[in-house]
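This is the structure I have questions about; it appears just below.
With one protein chain removed, the remaining protein chains of the complex are shown where they sit.
Let's look at chain A:
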Amino acid sequence: MVQETLMIITLVSIWLSLCMSIVTLSGATDFWLAHSTKRVTITPLSRYPMITIVVPAHNEEVVIAQTTRAILDMNYPADRVELLLFADIRRSSSPNGSSTARSGTSSRSVGFPARTSSSSVSLSRGSGAGATGS
């Protein structure tokens, strides 16, 4: 009897979870069918505010150059983007990844914040960054 009750509870629970996934799946399909045929046109914005992107880059030296490039290749004027890479307490002392990113994106504003004390972080802004992000 205990076994049968346990089996019934398990079965009903799993059926309910299946109902839930069918609901989300049909919702997603319905949304996609309605939106996949829409042609998306990107109209220029009336103004491009300065935006700041913060990337936690702890021990990311292997991929940080790629990440930086991808962020700056976004559909937003690169000179209106301020990119801050935070690489705190790096495992290796050689700044290999950082220098690659720096040389690859010299004209863009990439900040390399330096850690000054254990509690505060000072942000050194790149050359292209004029105004602070709103």
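By definition in this document, contacts are C-beta pairs under 8 Å (C-beta built on N, C-alpha and C of every residue); 3 or more make two chains touch, one makes a residue touch a chain; residues count from 1.
In this section, contacts and distances are computed from a predicted model.
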{"item": "Protein name, per the UniProt record, of whichever chain is missing from view (\"Group 2 glycosyl transferase\", \"histidine kinase\", \"Nitrate ABC transporter ATP-binding protein\" or \"Heme exporter protein C\")", "value": "\"Group 2 glycosyl transferase\""}
{"item": "Interface with the unshown chain - residue positions in chain A", "value": "3-4, 6-7, 9-11, 13-14, 16-18, 20-22, 25, 28-29, 31-32, 35-36, 40, 58-60, 62-63, 70"}
